[in-house]
Every structure is written in C-alpha cells, then in structure tokens.
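Scroll down for the structure; my scribbles are underneath it.
Heads up, one of the protein chains got dropped from this complex, but the rest are sitting where they should.
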Amino acid sequence: MKQITGNSNRIGIWRWLMGGRHGFEGYLYVLHRISGVALLLFLSMHVFFTGSRLLGQETWERLMSMTRGPVFVFLEYLVYCAFIFHAFNGVRLILIELGIAVGRPDHPVFPYRGSIHKQRPLMIVLMIVTGILIALGGFDLLRFPH
Amino acid sequence: MRETIYWLLNIVCAVVILVLLGLHMGIMHLDGVLAALLNTSGHPLAWENMLERAGSGFFKSTYVLLLATALFHGFYGLRTMLLEYWSSPRAEHIVTVMCWAAGLTLFFTGAYVTISFGPGAV
Partner (left out) sequence: MNQIKFKIRRYSSATDTAPYWQTFSVETEPGMTVLQGLQQIRERLDATLAWRHSCRMGVCGSCAMIINSEPQLACNTQIQNLSAQMITLEALWNFPVAKDLVPDLMPMFEKHRDIAPYLIRDGGDLPKPGESELRQSPEELNEFLQFSSCIKCGACMAACPTLANDPHFLGPMPLTATHRYNSDSRDTGFSKRKEKMDGHHSIAHCHYAAECTRVCPKGVDPARAIQLMKRDLVLDLFHFSRRSPAQPCDTCATVDHDSLKAPVFTAREKN
C-alpha cells in the first residue's frame, strides 16, 4: 500500500502537558518524568558541591554558607518535593511494572474495571503520604532558619 | 535480553536507592528528630561531623553504592526519554554512549571524593 506522507499528526510532547484530558495516572506519568530529570540535575550538582570538601574546610564552609540563602533553600525544598513524589510514586510503579499491582486478566464487561481500578487504592494511599510529607517538609523549612 | 536486563537493573537500583536514600535523608535532614532521639550533637553538615562520617567504612561504602545506583537509575531514565525523541539506530548508539560516559564521569568523581576524603586526608 502506498505510504501516506504529509501530515503525521504525532502530537509529541504536547501530549505530556495538555493534549487530551488525561486520567490521574497520566498526569503522574508526566510528573514522574519531570521530577526524575530534576533529581538527576540535582544529583550531578550535588556530586560537585560535596566534592568541594577536597579543597579544604574553608572552601567547604564558604559554599555551605552560600546554600543558606532563601533562593537556594527554596530550590532545595523543590528537590525534596520531587524526591518524595518520585519515591512514593516509584513504589507504585515498581509493583505495577512487575505485574503485581495490576490484577489478573478479567472479563471485559461494561462498565470496564481494569487495572486502573486495581491499582487505584495503592495510588491514593501513596499520594496522601506524599502530600503529608511534602507539607511536613514545608513546615520544617519555615520553622528552622537554615 | 539487553533492554530487559537494563530495565530490571533499573528497578533493582530503585529499591536500593529507596532504602539508602531514606537513611541519607534521615541522617542529613531530619537532624532535629535524630538529635532528640539519639542525643547526638551538632549539625550534620558541620566540618567535624562530616570528618567523622568520612572516617567510617560503613558510610564510605554505602555512599559509593548509593552513588552508583542513583546514577544508573537516573541515566537509564534520561536515556529512555531521549530515545523517544531520537529514535534512529544511530541516535540509540550515541545516546547510550553519552549516558554511560556522563554517568561514569560523575561516578568516578563522586567515588574519588568519598574514598579519598577522611580525617587524615586534608
């Protein structure tokens, strides 16, 4: 058959953001990727920052005092949020991707209740824990002058 | 079975990170709680406390393990995403090599810092 060219109609990264009305899991997928990239960036910086200790106590302490500014502390809080979300959503993904939390094949009878419903309680519990920990971290940030 | 092995390693790394980073976060950032519980003193980022940790073989080895697993997990994820954008066989090769190179560079930098730093080193 002749291959049709012209408009490929692939919606690309637009799909991640607002192409279509995602289900909740669809948004978690996007957040998991964004938080993952953020954490990788942080990890790379972290390695070099902590490496500064090789240059001696003075350099180390100068750098550490730099990280106590409000902007830095806020960025750190964002990293914390990304980590908490990535960790708890990750627990769900591990269970799902090993075929544990998706349930056994079922008869497709309308209204369909598939794997999304099977993993949903787990998702809700984990997201509540995530929310609580993120809030606690926020309080901690406000309470202690770093 | 290369992709399956990469993917499975990625999951194993995730579990290791979950445990070790939980510890790491606890020690470094929940210092208020820990201080109350264990009666330790001082900020974990203070020079002396850092020296103390750096002298311990336990901290050294867990840090190196954490570094390795976190980097593998991170760069595997990055590679997965990049390969969705550049999906030609050539791009596959280039992206894979670049991810390994960046990951190994960071690993050796971090491992060198962790291992060579200690009470007698500076």
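All chains are identified by letter, namely A and B, in their written order; residue positions are counted from 1 within each chain.
To be clear about the criterion, a contact is a pair of C-beta atoms (placed from the backbone, for glycine too) under 8 Å apart; a residue touches a chain by one contact, two chains touch by 3 or more.
Please read these numbers as outputs of a predicted model, since none were measured by experiment.
Colleague: Of A:V37, A:C81, A:V102 or A:L141, which sits in contact with the chain we cannot see?
Modeller: Residue touching the chain left out of view: A:V102.
Colleague: Tell me which stretches of subunit B touch the chain missing from the display.
Modeller: 1-8, 80, 83-85, 87, 92
Colleague: In the full complex, which bits of subunit A touch the chain not displayed? Write them out.
Modeller: 1, 3-16, 19-23, 25-26, 28-30, 32-33, 93, 96-100, 102-110, 112, 114-116
Quick note on the criterion: only the chains that are shown with their structure count from here on.
Colleague: Approximately how many whole Å separate the CA-defined centres of subunit A and subunit B?
Modeller: 17
Colleague: Residue numbers of subunit B touching subunit A in their complex, please.
Modeller: 11, 14-15, 18, 21, 25, 29, 32, 45, 47, 50, 67, 70-71, 74-75, 77-78, 81, 106, 109-110, 113, 116-117, 121-122
Colleague: Provide the residue numbers of subunit A that touch subunit B in the complex, in ascending order.
Modeller: 33, 36-37, 39-40, 43-44, 47-48, 50-51, 53-54, 56-57, 60-61, 64, 80, 83, 87, 90-91, 94, 97-98, 140, 144
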